[in-house]
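Removed: one protein chain of the complex. Kept in place: all other protein chains.
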Amino acid sequence: MKSYRKELWFNIPKRRGFINITPQVEGALHDSGVREGLVLVNAMHITASVFINDDESGLHQDYDRWLEELAPHAPVSKYLHNRTGEDNGDAHLKRQIMGREVVVAITEGKLDFGPWEQIFYGEFDGGRRKRVLVKIIGE
Amino acid sequence: MKSYRKELWFNIPKRRGFINITPQVEGALHDSGVREGLVLVNAMHITASVFINDDESGLHQDYDRWLEELAPHAPVSKYLHNRTGEDNGDAHLKRQIMGREVVVAITEGKLDFGPWEQIFYGEFDGGRRKRVLVKIIGE
Partner (left out) sequence: MKSYRKELWFNIPKRRGFINITPQVEGALHDSGVREGLVLVNAMHITASVFINDDESGLHQDYDRWLEELAPHAPVSKYLHNRTGEDNGDAHLKRQIMGREVVVAITEGKLDFGPWEQIFYGEFDGGRRKRVLVKIIGE
């Protein structure tokens, strides 16, 4: 069994944003040499997500508006978590909706995807350097 | 390490619906010959989910009503995504609540489940043929 590990670093200047990280994951898969197995891609921070959906900017705006409806940023006093001095209570909730991680099948050396599947990093508390972990196991 | 791959195809005539796919996943596991490992089951489409919960029709109606409250289908003009000509903006949101994938342990050749765990395909934009991927790795 082979294993391979890579960290991807991001710094989203705004509070929230989505980035298509499929090319970086494909690069890691190529470097790993794994032909059959699984790749885990997860946010290493708890106010960010990794998820799979469509690379369509209207949809991303829909997600952003919807997450703000379900877990508004303001008033920051709404969240007990913010008594710690943070203002990111909402980001911890948004991240649970969008998820921490994806697991993707590797078949014949490629991400085994349907026609529209793309991997995104979702940031809900930006303005700082944060990481995604890519871990590949297989043969 | 063994690996095994199978696609399951579905065509839900209504817009939304849930199907218990546990027997098909068990069939794939049997065919794989894997005794110890992991099985990944994921929707290959981005307006559908694979999730684990109870096979109880009242609960499934509760899910359907709740998802409509959280991300209503109409008015379709509510979603920027629908400016692409689609009317499935809501389906991309519902899928994030219910999830893309499950990973299940394989122990002694069986799905290592608690007493009520069953695997479901959740369709949020039906009326077309769509796929689920089953990928098994182990020994």
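Order as written gives the chain letters A and B; numbering starts at 1 within each chain.
Keep this in mind: a contact is a pair of C-beta atoms (placed from the backbone, for glycine too) under 8 Å apart; a residue touches a chain by one contact, two chains touch by 3 or more.
All values reported here derive from a predicted model rather than from experimental measurement.
Only one residue in the set A:Ile21, A:Ile52 or A:Ala71 touches the chain that does not appear here, and it is A:Ala71. Of the listed positions B:Tyr63, B:Tyr79 or B:Phe124, the one in contact with the omitted chain in the full complex is B:Tyr63. Within chain B, the residues in touch with the undisplayed chain are 1, 36-38, 51-54, 56, 58-59, 61-63, 66, 70, 97-99, 102-105, 107, 112-117, 137-139.
If you put the missing chain back, the residues of chain A touching it would be 1, 3, 5, 38, 40, 42-46, 70-71, 79-84, 89, 92-93, 95-97, 99-101, 103, 131, 133, 135, 137.
In this text, only the chains that are shown with their structure count from here on.
Each chain gets a centre from the mean of its Cα atoms; for chain A and chain B, those two points are 20 Å apart.
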